[in-house]
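Each remark here refers to the structure printed beneath this line.
And now, chain A:
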Amino acid sequence: MEIVKTDIAIIGAGGAGLRAAIALAEADPKLRIALISKVYPMRSHTCAAEGGAAGVIKSDDSMALHFGDTVGGGDWLSDQDAVEYFIQEAPKELTQLEHWGCPWSREPDGSVAVRPFGGMKIKRTWFAADKSGFHILHTLFQTSLKYPSIQRFDEYYATDLLVEDGRCQGLTALEIRSGQMKQFQAKAVIIAAGGGGKMFPFTTNGNIKTGDGMALAYRAGTPLKDMEFVQYHPTGLPNNGILLTEGCRGEGGVLFNKDGRRYLQDYGMGPETPIGQPVLKTMELGPRDRLSQAFWGEQKKGNTVSTPWGDCVLLDMRHLGEKKIDERLPLVRDLCISYLGKDPVKEPIPIRPVVHYMMGGIHTDTRAATRLPGLFAAGECACVSINGANRLGSNSLTELLVFGKRAALSAIEHIQSGLPDGKGAALAAQAQASEARISALMNKSNGTETIAGLRKEMMDTMETNVGIYRTGSELATACDKISELRQRYANIALHDKTHVYNTDLMQALELGSMLDCAEAVTVGARDRKESRGAHQRLDFTERDDVNLLKHTLTHYHPTDPPRVEYLDVVITQSQPGVRDYSGAKK
Partner candidate 1 sequence: MNKPYVRPLSKTSWFLTQTRYKRYMAREVTCLFIFAYTFLLVWGLKRLSEGPDAFNAFVQALGSPLGVLFNLVVLIAAVYHSTSWFNVTPQAMPIQRGEEFVPGKIIVGAHYALWAVASLIVLVLGV
Partner candidate 2 sequence: MAKSNKPIFWGLFAAGGTVTAFVTPALALVTLFAAMRYSPDMFTYEVIHAFAANWLGKLVIFGIIFLSLWHAAHRTRVTVHDFGVRADGLVAIVVYALAGIGTLLTLVYLLHI
């Protein structure tokens, strides 16, 4: 097996991975950096982010306000020391991107423009029309081309971490193009492999978001945190889950039920604000969890519109007018016309909540370090946690930057701490075991389970039992089912025996990752007997700050369900309070 020797290996070349790579290259041009990604960097799902990235820059804003919005939005499950660090770094990182050429939208005087976003009290979301993530990703990717020390391994699928002497010393990866396994020996590894929304059938997430990074760390023995918090975005296209950015509502779009009522006022987010004059943190500018829950309420009351793709409510943007829509939301218009055949300039768009983001992920501290020395994580796959029980829109893109860089700096500190040389033979043995696992998977001919079949059962389970509102019995069913699917996974059949670009094999590996993550989600949800943020239980409707102002940590077990541990939330300034999204009252 070919060995690639490097100083720091990064798994994932989305927003977080690229930011980390650039930070490493800038910190020390002599560092050897291996940037490993299963897709070409600009294909990473950061490209799909539309709305924008939050950071305090305008004079009417303050760090304290961003802090308050984030912690309240996260239903006090956020670690406040992490949030403090995050909001301090946010404007610097967004300005840094500007210096790298990101085409942020501008005010007439040439300064960067900001837009309102759900759950934010002040306009503080930097945006590049409605293609913010796309521009961030391409700016980072293109900037990374400046640094010769960043060696890219595009279309390499990371399969296992190498852990020896209690620290992470590299990984194995499959070169997809050739089907060959490669061993990467590194003094530190940063995982930035994105989220895992694909374990649900109806999601804004791309095909590549299969929780690989989380599963890699999890299997290597470092716990996953708060996995039960899965964010639904309230405005997805009903037929395929394509996201209509929160910017739609930020710019003044409103939500109606089938009777033409602005129903959000019936869910504690009123009073109704005049059309075309959105008020921050009120009505349509409430947070995602509340809006998605309100949809569920309307559906139960029979107030939704039925469409060929299921029950919907209507997002009306007509009053914004063609000019504003074309300037601020061109992609949204294009997506509605192309994929639904409806023009938001002319008619309201049917929408429904869709799985969007995972608040949980690899447990890291404020330094982006995991519990495994030498292993760091950043981006959606990590859980620092700044997002707590519910992420505010536009905090994630910023998080990629802030903690991508942080992970890089921590990794450098780690390798400068005087590490002993790795034991080549031991690492090679692990790498060989990893290779053997893959080739066994590929060569098995007597499997009876199909990838597509198991995947569908997993998705159905997650959708029916682990949705916006959950109950103990459904969650118990889900836990059993996922655990069963994990057993059956061992009996999977692979039809494609070709080494070159074997997507069948990739899907099998991805399914493995998703099942591991799904188990952490279901077990975490079953055991969290309260309602907080995105985790709402019909059998425990209240938030329980006495017993559960805590993070869930799930520990992997190869055959059994995970072991669950709880960890106190870090509170520095803000004691749990009431989340108030009826700002218009005051």
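How were these picked? Simply put, all candidates are chains of the complex that A comes from, given by their letters.
Note that a residue touches a chain if its C-beta (ideal position, glycine included) is under 8 Å from a C-beta of that chain, and two chains touch if they have at least 3 such contacts; residues count from 1.
Note that the coordinates shown come from a computational prediction; the quantities given were computed from them, not determined experimentally.
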In this complex, the candidate that touches chain A among 1 or 2 is number 1
Can you list the chain A residues touching candidate 1 in their complex?
-> 177-178, 499-500
